[in-house]
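This report refers to the structure that appears directly beneath it.
Now for subunit A:
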Amino acid sequence: MPLDTSTTYPLTKLRLDGRRWNELRLIHAQISTNPASSGSSYLAMGNTTILCSVHGPAEGRRGDATGGAAGSSGAVVEVDVNIAGFAGIDRKRRAGGSDKQSGRVASTLRSAFQSHLHTYLYPHSTISVHVSVLSADGSLLAAAVNACTLALVDAGIPMPGLLCGCTAGMSGSASTPRDPLNDYLDPLLDVSLPEEQELPFLTVATTTSVPTGADEDEDDMKVAMLTMDSKVHHTYIETMLAVGVDGCKQIREILDGVIKGSSQR
Partner candidate 1 sequence: MTSSLPSLAIPGQRLGSVTTFTAGPGTHVHHSHVYASIAGPVFVDPAQPKSQAKSTISISRTARVKTTPSATAASKSKPKYNTLPGVDSVVLARVTRVQKRQATVSILVVLDESASSKALNPLQSASDNDNIESILSSAANPENHSSSDELRFQALIRKEDVRAVEKDRVVMDEMFRVGDIVRGTVISLGDQSFYYLTTARNDLGVVMARSEAGNMMFPVSWKEMRDPVTGAAEQRKVARPF
Partner candidate 2 sequence: MAAQRQASSASQTPHLSPAELSYLYTSLSLPGTPIRPDGRSPTQFRPLAAETDILPGTNGSARVGFADGTQAIVGVKAEVERTALGIQALSTAEQQDYAAAGNDDRGGGNNGGSKQGSVSGSGQGSWVQMAIEIPGFRDDDALPVFLAEMMREPLVESVSGGGEGGMVGGLKGRLVINRRWHWRLYIDVLLLSQPLSYPLPLLSLTTHLALLATKLPKLKSKGEEDPFFDDDWNAAEYLYPRVKSTKHSSIPGSISVHKVRPPVTLLVVSVAENIIFDPSREEIAVADAVLAISVTYDTDFDRLKLLSIRTIDPPSRLTQPGVPNSENVATLGSTTAAEESVIVNPSTGEEEVPGVWRPRRGGVKRATIAKMIKMVLEKGGVGEEVLDGLEGVEVG
């Protein structure tokens, strides 16, 4: 049995892990996992497991370059991503404690949350977010966005709405223009690590200015973050984006349930 999606999917219409194209992986999340921090969360999207803790808003460290002029108008968000040595399939030894991937995830998260949170309420302060990736199995950035959102909600930091991330890919290389008559490629929701490695995918994070509700309007949905590193013909982008945004909506409901469920306890 060949183990790649691009060959098996057209035959079975099932992905490697048995999902259909529009199915998310099982999401399990918890908030207030670590009493020592202002806010914390645990999030597992399939086999991608992330722990996130938030400290602050607190007084910024003195002598910090970002703590000075930049912080005068609002809080500064600091994100620190740590991918554990045992997170991947092979054990990875990182030199100096961080690598390229964690650095990129950290800077993307920082810019996403810096603009998302109501930082103007906390001038001269720092909100520091620590993300530990315990197990990485695709959609790392999306899972990290969701975990951070939960932890920041737990910490009680005001934000306009939940920031939810999701990935979307195509079930083939999608390098030729899309043929509307013979459309054999399906978009895939929430890609896993093997899919991430062979297929084009993008990560999108959306937010709403109004908290979720039954009367949610499509117009209120805002894309807060969008990254794509792979090559795909431009005609597919719209499909992928639509699927990704839809995935974010599903995730928002799940996160919403987690937050409401924990507050009832």
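In this section, contacts are C-beta pairs under 8 Å (C-beta built on N, C-alpha and C of every residue); 3 or more make two chains touch, one makes a residue touch a chain; residues count from 1.
For anyone wondering why these and not others, all candidates are chains of the complex that A comes from, given by their letters.
Predicted, not measured: the structure shown is a model, and the values here were computed from it.
*Asks:* Have a look at 1 or 2 and point out the one touching subunit A within this complex.
*Replies:* Candidate 2 is the one in contact with subunit A.
*Asks:* Enumerate the contact residues on subunit A facing candidate 2 in the complex.
*Replies:* So the residues of subunit A touching candidate 2 come out as 34-37, 47, 49, 51, 53, 61, 80, 82, 84-91, 93, 96-97, 130, 132, 134-137.
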